[in-house]
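Worksheet for the structure shown next.
Note that one protein chain of the assembly has been removed; the remaining protein chains are unaltered in position.
Showing subunit A:
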Amino acid sequence: GDSWGIFTFLCAALCNLPALPALNCTEELGTSQSIQKTYDLTRYLEHQLRTLAGTYLNYLGPPFNEPDFNPPRLARAERVPSATVDLDLWRGLTDNARLAANYRAYSRLLCYLRALDGQEGTAELRHRLGHFCSSLQGLVLSIAGVMSSLGYPLPAGPAGPTTPPGTPVAPNDFLKKMDDFWLLKELQTWLWRSAKDFNRLKKKVPPAVVTLRLEARGF
């Protein structure tokens, strides 16, 4: 399981972020394998997130760590990109739109997560967050790789690991925690959605002649 995160992170490091056109790692594998790899990465991240979210919500304390905590969404929470979409609209997305939506969402989610990182919290929590951010960075690059191999332009995204501009600082501790709660929730939902997005993409893009069976089960 851990090898995926390290692999993609190394890939990113070697491929000289954020200059993406020279993404030699994925080009050689072929588009179909890239999509499979991206799919596997979303599954890995979803699994990692379960542990991370559990730890983080416990750190936030009640009511955030209660299983049936079901707060109403406040307007400010809409800044976090939502995976929610109308069913027919989702079905009808073009490959480009589907990939772009994923790319945009994870780029922004990564920024927010990085803002979370480095603040208070236990050493264990900071370590988990750091590891997760690296893996998530890998996912963003993986998606970018698929897009470029299919000839799609990359959507203009955030510049890098800085706090996104225009994010109002939460006026109090509780609202800040609410923001964190929704961030993790949206991230989880996006990972569930991405698995389905990449399933659809897998079917539509013809597989390459040589099939590389990437054994990525059993996370």
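As a working rule, a contact is a pair of C-beta atoms (placed from the backbone, for glycine too) under 8 Å apart; a residue touches a chain by one contact, two chains touch by 3 or more; residues count from 1.
What we mean here is this: contacts and distances are computed from a predicted model.
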item: Hidden chain of the complex, named as in its UniProt record, picked from "Serine/threonine-protein phosphatase with EF-hands", "Ciliary neurotrophic factor receptor subunit alpha", "CTLH domain-containing protein" or "Cell cycle checkpoint protein RAD1"; value: "Ciliary neurotrophic factor receptor subunit alpha"
item: Sole contact to the chain not displayed, among A:T51, A:T84 or A:T122; value: A:T84
item: Which of A:R50, A:H127 or A:K203 contacts the chain that the document leaves out; value: A:K203
item: On subunit A, residues whose C-beta touches the chain left out of the figure; value: 43, 46, 68, 70, 72-73, 82-87, 90-91, 182, 185-186, 189-190, 192-193, 195-196, 199-200, 203, 217
